[in-house]
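Apart from one protein chain that is not included, each protein chain of the complex appears where it belongs.
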Amino acid sequence: MAHYILKRSGLLIIVVFGVTIATFVLMNMAPGDQAEMVAIARYGLENLTADEIENIRISEGLDAPVWVQYFHWLSHIAQGDFGHSLVTGDPVSQEIIARIPATLLLSITSLVFSLLIAIPAGVISAVKHNSFVDHGVRIGAMLGATIPNFWLALLLILLFSVTWDWFPVFGYGTASHIVLPAVTLGAGMAAVTTRLIRAGMLEVLKQDYIISARAHGISEKRVIFRHALKNAFIPVITVIGMQLGHLLEGTVIVESIFAWPGLGKLLVDSIYARDYAVIQACVLLFAVFFVLINLLVDLLYVILDPRIRYDRGAG
Amino acid sequence: MATTLLSIRGLTTVFHCRQGQIEAFNNVDLDIDQGQVLGLIGETGCGKSVLGMSILRLLPPNGVSRGQIIYKYRDLLGLSPQVMQRIRGAEIGLLPQNPSASLNPVLSVGQQLMEGLRLHRMIKKEKARVAAQTLLGCYGLRGFNNRYDEYPHQLSGGMKQRVLAALSITGKPSLLIADEPTKGLDGVARNQVVALLRQLTRETKMALLLITHDLKVAANLCDQIAVMYCGEIVENGPVGKVLVSPLHPYTQGLLASLPENGLHPIPDYSPGVPGDIQGCRFYPRCRYRQDKCSCQTIKNKRINETYVRCLSASEGREN
Amino acid sequence: MCILENKLAFAGMVIIAMLVILALFAPLLAPHDPYVQSLGQSLIGPCRDYPFGTDEFGRCVLSRIIYGTRISLVIGLGVTTMSTIIGVVLGMVAGFHNGRLDEIIMRVVDVFLAFPGLILALVVAGLLGPGTLNVVIALTVVGWMGYARVIRGAVLAEKEKEYIGAVQTFGAGDCYIMLRHLLPNVMTPIVVMASAGVGYVILAAAGLSFLGLGAEPPAPVWGAMLNYGKAYLQSAPHLTIFPGLAIMITVLAFNFLGDGLRDQLDPRMKNLHFR
Partner (left out) sequence: MLLRVEKISKEYTSGIFRSRRHRVLEEVTFALAQGETLGLVGESGCGKSTLARIILGLTPPSSGKVFLLGQEVFSRGGRLKKEFFGRMQIVFQHPESALNPRMKVWDSLLEPLLLQKKNPLKEEHINRCSKLLRRVGLGEEYLCRYPHELSGGQIQRIVLAQVLSLQPDLLIADEPTSQLDVSVQAQVLRILKDIQVENNIGLLFISHDLDVVGWISDRIAVMLRGQIIEHAPAGLIRRKPLHPYTRLLLGNYSMSDSKKASRAVPRRSMELDSGIFENACVYFSDCPQAQQECRQKPWLQEVSDGHYAACWQAVRK
């Protein structure tokens, strides 16, 4: 197992390194002169001169070769220095740290919400294969997976805020604020997870060891809960990890609709404002976060699945 | 005179599919006495494995059986699912077909054995642990104390089969169904399985229904042989008769195809779906065929101790 | 179950056919010009003249939705085609010559997969600026990796089959084997994946344009319509409901098709879901 973790971590370092390169290249490919933009941000558009732009170009190291700029940038972010926002002039890291709790709160709430729906729905649907319950769950999951989340958000607002006034539309702070964003974000994920749990259960229930357990006289309840569920869940863990990535995507849209002060909204606002420093930092952060989640999921997989736990250790 | 343990009468199993019904086997009669080893031999797709699963009532949801399966004076097909569940493992055990996939990969070997022991013998955890170890010791996994907490994928194929064998007799069943226990095994491994099965039947005095395509394995283990072709039992008799002087042309052909008998093939192939064949199902490939074979339902004929489903079979006919 | 799913696949095909007809014959089918503003008739609810009502500039919502199918389908099909081509080429090469080249390609895939898809698309589209072509580029950048992975896996499995060994002994070269034997046998998962993929691309494109990162404002784009409509959620909910419905039905149709094809073409993939 140590061997596996080592290998997996090595891969992680390569990928993170690749991610920093990709982010850097992406930002450098953006149209426009960076020095000019920094100058505009610093001095305003009206009192801008060519000299000032050149000064900034030199002082910010923007005249150096690209790879020098890259390592310069890399050494800065390694120290937690993401530069300054072109709009507000504040350090980017401060701004991001301030936004993290809101995004985390929203993601975890939606994750919990989606699992609370998906696990029972998926299991029941698989066990009662081809029944009305099964068809109902499948249709619901199909709709849930295809409904655009921004549309769902608007419908929920229309229904629960505008028509009935049960929950507030915008804002952050109280428990009632989180309901609509969390439901919006969790619905799609619940649908996809339900499908996967159902598929996983159906697959496991077909396996020889399930038939063999039944042949040994083990009760149906025990077959499902002790023999099938654990096997079906191992692949689902991976998917939940991948779903967390989709949750991160979703936060971008949901946070902008509900004015939720998280990272997603920060990213969208900075794209509107072309605040490159913030965009760069946000993208990097999202990617690293995503990679780390995947690593965690892989490790969890290893802990749950004895086949990997022991095999990789020996071989 | 041994008493009859399991008596199958007129058993038919069909699968309902999109294209309609597909018949697995038709009108099967079979008896197993207490302590007897019955070999059910036949080629791929003849329905022999489905027969084993039909007895345990473990068919997939689209499979339906008709007829009677009388086990100790009770018709298994008439029992409620709960009662049937209590019969599985405790009265009729199964040694499943594919040892490498038949143990739960996420539970340790010890956990799986203990589960069976506690279920069937109503004993406490600690006692079950000891019992599990004894059981495994008996079936050739020496030093199993160390293996108790291992997971199935850490065991070799032969070891898994031994674990499954131990597991299948935790409930001390009177009948064990072994479904193709030697499938996919090379010579040496096959010998070990045969030895294991012999040990099992000898020590527990239980009856064994051995489902196999391997004539040599059957010859080594069985008292009685039933030959299945295309969903029908075509010949059923003592091993010394069926495999030495077979009466049905199919059994004769099967024996002649063995390399040591000169590899004389049966012409043609067995039909895929036998549903619409009237009369003898072996008719198209049979070298003794007569016109009457294809138009009437063939009844079982008794010659000495052997039942044979062939119009032209008679005592003296040899290959 | 099969019947239900094949019915769904059929329904999906019918809806897609209708969408294609709408897109092709939009000028004939739309009751009004989607661009003509008449401020006097703004924010009218659904009525006989305007079945889906009008927007804040008095433009017919139905006509705009009909014209919107053009952009949606172009983006959906364009992105899927480009992603498939990139994915098939890289996946085949990686799977067939597994070794160093495979290692490099798969690490690049890993790096691209490390970004949450929509976020990368958002940034690329944001940096490139508005325009349909830029949306296609942004979504292709984040869309090809799945195809490459699936193709590589399929090629790796197919390559080990015995008939490939036999064909090699007949004297077949690498290119011949890749094109004549491997490609046709790995097409099934690709067709299935691509047909559902069109739906997800349309969904993502709508998300981008909802955030204001799509085609330029006067263009009738479903996502953008929702974006502008949300300001009038209280007074004119039809501005929100109808474009959203259009997106959902389109995505659903491609999804139905994908699921149906999967069951039809490859029963082994029955339990595979991708997103």
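Letters A, B and C mark the chains as written, and numbering starts fresh at 1 in each.
The working rule: a residue touches a chain if its C-beta (ideal position, glycine included) is under 8 Å from a C-beta of that chain, and two chains touch if they have at least 3 such contacts.
Remember, predicted model here, so these are calculated numbers, not experimental data.
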Filtering B:A178, B:I266 or B:C286 for touch with the omitted chain leaves B:I266
Touching the absent chain when the full complex is considered, from B:S100, B:Q133, B:N191 or B:S312: B:N191
Among C:F10, C:F25 or C:Y163, choose the residue that contacts the chain missing from this document, as touch is defined above. C:Y163
Even though one chain is not shown, subunit B touches it at residues 43-44, 186-191, 194-195, 198, 213, 215-216, 219-220, 243, 253-254, 256-260, 262-267, 269, 272
Residues from subunit C at the interface with the omitted partner, ascending: 161-163, 165-172, 176, 181, 184-185
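In this section, only the chains that are shown with their structure count from here on.
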With chains as vertices and touches as edges, which is it: line, ring, star, complete or other? line
Based on the averaged CA atom positions, which chain is farthest from subunit A? B
Can you list the residues of subunit B that touch 2 or more other chains? none
In their shared complex, at which residues does subunit A touch subunit B? 129, 207-209, 211-220, 226-227, 230-231, 234, 304-307, 310-311
Help me check something: in the complex, which residues belonging to subunit A touch subunit C? 11, 14-16, 18-19, 21-22, 26-27, 29-31, 130, 135, 142-143, 145-151, 154-155, 157-158, 162, 192, 195-196, 199-200, 202-203, 245-246, 248-250, 252-253, 256-257, 267-268, 271-272, 274, 279, 282-283, 286-288, 290-291
Help me check something: in the complex, which residues belonging to subunit B touch subunit A? 56, 58, 61, 81, 85-90, 93-94, 96-98, 101-108, 115-116, 119-120, 150-151, 153-154, 164, 167-168, 170-171
